[in-house]
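Only a part of the assembly is drawn; its chains keep their places, and the rest are absent.
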Amino acid sequence: MTLVGGGGVILHIEKGRTGIAPIDDLLIDELPSPLTIGIFGPPGTGKTILCRQFLCEALRNGQTGVYIALDDFPEGVRELIARSGFELEAFERKGRFFILDCYSSQVGRRSSEKYFEDPRNLSNLSIAVSGVLQQGKPGAVMVILDSLTTLIQKCGVTESLGFLHILIAKIRSQRAGCIIKFNSAAFNPAVAAAVQDIVDGVIETKAEETPVGVNYCLRILKMRGTRHLTTWNPYIIDPKLGLLKNWLRV
Amino acid sequence: MTLVGGGGVILHIEKGRTGIAPIDDLLIDELPSPLTIGIFGPPGTGKTILCRQFLCEALRNGQTGVYIALDDFPEGVRELIARSGFELEAFERKGRFFILDCYSSQVGRRSSEKYFEDPRNLSNLSIAVSGVLQQGKPGAVMVILDSLTTLIQKCGVTESLGFLHILIAKIRSQRAGCIIKFNSAAFNPAVAAAVQDIVDGVIETKAEETPVGVNYCLRILKMRGTRHLTTWNPYIIDPKLGLLKNWLRV
Amino acid sequence: MTLVGGGGVILHIEKGRTGIAPIDDLLIDELPSPLTIGIFGPPGTGKTILCRQFLCEALRNGQTGVYIALDDFPEGVRELIARSGFELEAFERKGRFFILDCYSSQVGRRSSEKYFEDPRNLSNLSIAVSGVLQQGKPGAVMVILDSLTTLIQKCGVTESLGFLHILIAKIRSQRAGCIIKFNSAAFNPAVAAAVQDIVDGVIETKAEETPVGVNYCLRILKMRGTRHLTTWNPYIIDPKLGLLKNWLRV
Amino acid sequence: MTLVGGGGVILHIEKGRTGIAPIDDLLIDELPSPLTIGIFGPPGTGKTILCRQFLCEALRNGQTGVYIALDDFPEGVRELIARSGFELEAFERKGRFFILDCYSSQVGRRSSEKYFEDPRNLSNLSIAVSGVLQQGKPGAVMVILDSLTTLIQKCGVTESLGFLHILIAKIRSQRAGCIIKFNSAAFNPAVAAAVQDIVDGVIETKAEETPVGVNYCLRILKMRGTRHLTTWNPYIIDPKLGLLKNWLRV
């Protein structure tokens, strides 16, 4: 495939594969093995659904999935995944998917998961993450942090950035991949810029108001060691199918 | 009904039903059963009246109503509902409507309601909510929080977001619905964005200044698991009839 | 009278009566009995004079007036009223007008009023207001708070909003009316939005710069249970006659 | 003189007299006897020179002058006045002019003035002001506060606004006049708006950048009990003659 990139350079594109069309469109090189990628955008742009897509692709590719759930009960996470038609149960049976339940503790409900933790205790959370990370093979684990937003609300910016530094160092040590969800509108822009500096890759989502409704777009702001296009790529959100190409706008 | 959505997709619309015309206009799928929906907008855009409409529709559909009143005396809440012509009394007699009076305590007046609490004590408030939630059947309760604004003013942002996390977890446990009123102009925009991340659905209201007066519009920013239009829908505010379609502008 | 409202609706207007022309112009329904109304605007737009008009109209209509004076000596308040030609003395003799002097204490001057208090002690102030409120009959008292601005400067935002919640609850208990003066430029806009949420009605004033000088306008942002126009209505300020219609601009 | 005011009203103007042409141009009624007037503007717009003009006019009209000097040594103040050609010495001899030296104490230099105080001790400063105020006859004293800016820098916003409330109450008790210099660019705009609420009159200065240099203008934002024009009036700054009409722009 032949495209004209920013600055007019003619590029021959050999696609890397995330399995997510609006992102794969933008990659020139293959993604290097495990990266820590942040998903940044305002509420209502499908960030949670994008996390689900990264997770399901990783499971399909033989990796072990770890979902750090700060924003919903484990059954809510399972419903979210089920809504896409993905059959999670087999993966759970084979020890290929774990939820680190950081939500139940907030209502004083006893978690029925194997891994659970109170997110306000960042030291314990750090230890719990180490424990669950060791359930997968190095180089074959995908961690979803849903969401960094809630962590920062509960623990403050400084402490959470400190935890994030440590989390990413651990994930790098294990050569695991990681997807971090971040509501960029909930904080001063400098907080997002600080997080963007810490992660290896940044995917931004935005919603543009138009007379006929909202138009969703994403772009790759940076991706360590990988050439990529830098355009905004329009997409549509389908609660079942995930983020899809918006063909009418390409 | 056939509409052209944002991005030009042709949609065949099968309406879900909230019974509130300016909102139903925007829904493509039916609303999944209980959701936590935030109503965000500046003062004077009819948010309180919209809460009343959600409540009355829920009562008409056989649900139990719970009104967490932080902004007025219980008689003020009853007057507000009576102004719409809705006959509340029968519902109260049958145990189908309760007010959790969080207002009287503020003037040291003894509440004459069965349920009352001082909103500054968030732990007690949390317990009181649990108590009143159990008056309805799971899956058939509608909670109105009027308003989160006042809660944040009395208890601070961090504490109130913490309480909100817990409140929503409890409501999800009971499979109840919830409407949360929020004055988005009274805080830094990041506070609204933070709340929008926590709730399942977001309805935004706005007031546009025009030479002939204010034009009111609402839109659905997000609605978990549901396809919806993303346009701004104009409406008019009638103190008795509620939010109505603004036919002249459709 | 027939007008075309915002959104093009044709309205037949039956005026409610505040006796203040630039406001009455904007009311469709009559004002429901006692309301708490905030007057919001920047310095130099006649807010103090508007308070005076509300007070004098209430006295003329047989109500008892209570002036909570934080910004001037009682003699300054009396001069302000005298400047309009209104004969206050008879009302004071008959116990139909009281000043709650919250100013003299600030210079350590002994107040010669029956009611006085140091505004920095919000608990005492709250008790003093209760005392003076009982001088009038329920449903027939008009309280002027001049000004909330000064209260917030002396006691802080959080404490003052807490006091305001209590003040309004007391006023509602007594079915009294209340006018609250607020310099919206002296604080972060979120503070004004927070106050606007607490009161029943909001009148906004503004000053537009034009090549031939300032043009003053007011509008009704919200008015509980009452239909109203939402346009900006131009007025002129006369130190003696009060806020008058600006006929040249209607 | 006949002018067309803002909003097109034809006004017959009978000038009040401050003796300062760019201000007198804007007054419709005479200034009522003693007022507290704030001069608000950014650095470099001649505020200090305007203070000097108010002071000299007051002295010429038989009033006693009090200069609260926070920004320069007494000799600097005397030089400033001398630069205009005004003969201050006779006034000082007859006890018609006093400097309250609040500057020397800052360098630990012993003041050679009769009245001096350390401005960081607001209680003492308040007492010192009372003392010097009593040197003039009630109704015939003009106080210059040069500057409120420095006071706020030394004592903080809250404390200084508290002091200002007290200062103005004392000045009103004595029926004295007062001119307050305020650098509106040195603080959040809300601080200026707060001060503007406390004083009786507000004169604003501004500097507009044009291709041929800066154009200076002033306007009257408010003036208690007095009708005035609300246009911006251009002026030029002469270090000797003071603020003069900018005839080329009228």
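To keep things simple, chains are lettered A, B, C and D as they appear, and every chain counts its residues starting from 1.
One rule holds for everything that comes next: a contact is a pair of C-beta atoms (placed from the backbone, for glycine too) under 8 Å apart; a residue touches a chain by one contact, two chains touch by 3 or more.
Computed from a prediction, not measured in an experiment: that's the story for all the values here.
Chemist: Of how many identical copies is the complete assembly built, when 4 are given in place?
Modeler: For the whole complex in this structure, the answer is 6 copies.
What we mean here is this: only the chains that are shown with their structure count from here on.
Chemist: When you check each chain against chain A and chain C, which touch both of them?
Modeler: Both-contact set = B.
Chemist: Please decide if copies chain A and chain B contact each other with the same set of residue positions, more than half shared, or with different positions, and reply same or different.
Modeler: Looking at both copies, the contact residues mostly diverge.
Chemist: Which chain has its C-alpha centre farthest away from the C-alpha centre of chain B?
Modeler: D
Chemist: Using mean C-alpha positions as chain centres, tell me how far chain B is from chain D in Å, no decimals.
Modeler: Distance between chain centres, rounded to whole Å: 53 Å.
Chemist: Taking each chain's centre as its mean C-alpha position, how far apart are chain C and chain D in Å?
Modeler: So the centre of chain C lies 30 Å away from the centre of chain D.
Chemist: Considering chain C alone, which of its residues make contact with at least two other chains?
Modeler: Residues of chain C touching two or more partner chains: there are none.
Chemist: Have a look at which chains touch which and call the overall pattern line, ring, star, complete or other.
Modeler: Graph shape, chains as nodes and touching pairs as edges: a line.
Chemist: Going by the touch definition at the top, which pairs of chains touch each other?
Modeler: Per the contact definition above, the touching pairs are A-B, B-C, C-D.
Chemist: Any idea which chain B residues touch chain A in the complex?
Modeler: Interface residues on chain B, with respect to chain A: 4-9, 29, 158, 161-162, 165-166, 169-170, 172-173, 189-190, 193-194, 196-198, 202, 221-222, 224-227, 229-231.
Chemist: Can you list the residues on chain A that touch chain B in the complex?
Modeler: My answer: residues 42-44, 71-73, 76, 83, 103-104, 106-107, 109, 147, 149-150, 153-154, 183, 185-188, 207, 210-215, 234, 236, 238-239, 246, 248-249.
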